[in-house]
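Every protein chain but one is kept in place in this view of the complex.
Right, subunit A next:
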Amino acid sequence: MNDVTRHDAPQAPDNREREMETLLPPVDIFEDGSALHLIADMPGVTRESLHIEVDNNVLSLEGEVRLDMPDGLAAIYAEVRAQRYARRFTLSHEIDAEAIQARIDKGVVELVLPRKETHRRRRIEVKAA
């Protein structure tokens, strides 16, 4: 236990600083019979600069904004003030991490997180008495 605190303490400020520079992409999350769907807006992110990872039931979505801007471009007005998007979600145990599918089109990331076969929604027949 002591070990854990000692290791964590010096890293904390560093992490926080990094988080300050990231954008939080807006997401839609919904569920249907067999899977969870996650849609995130990450304009400027390309297929190559997008990283999706599941580690220890935590899904992390990261992407870097890749714009080809000419040299010597000076910002005169900026609403998007970071180069990276990052967002994390905790998954529940019934998600089949192996079967997650992702695609990106026009800066919109779509993830399909299927449930494990054993956890799919099942219809229960109600018999007449």
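The definition used in the following text is that a contact is a pair of C-beta atoms (placed from the backbone, for glycine too) under 8 Å apart; a residue touches a chain by one contact, two chains touch by 3 or more; residues count from 1.
Here, contacts and distances are computed from a predicted model.
S.K.: Which protein name, taken from UniProt, belongs to the chain you can't see among "HSP20 family protein", "BNR repeat-like domain-containing protein", "Cytochrome bd-I ubiquinol oxidase subunit 1 apoprotein" or "RagB/SusD family nutrient uptake outer membrane protein"?
M.R.: From the listed options "HSP20 family protein", "BNR repeat-like domain-containing protein", "Cytochrome bd-I ubiquinol oxidase subunit 1 apoprotein" or "RagB/SusD family nutrient uptake outer membrane protein", the omitted chain resolves to "HSP20 family protein".
S.K.: Would you mind spotting which of A:32, A:53 or A:94 touches the chain that isn't drawn?
M.R.: A:32
S.K.: Of A:55, A:79, A:98 or A:117, which sits in contact with the chain we cannot see?
M.R.: From the options A:55, A:79, A:98 or A:117, the contact with the absent chain belongs to A:79.
S.K.: Would you write out the residues of subunit A that touch the absent chain, in ascending order?
M.R.: Counting over the whole complex, subunit A touches the hidden chain at residues 19-24, 26-33, 37, 39-46, 65-67, 69-70, 72-82, 105-108, 121.
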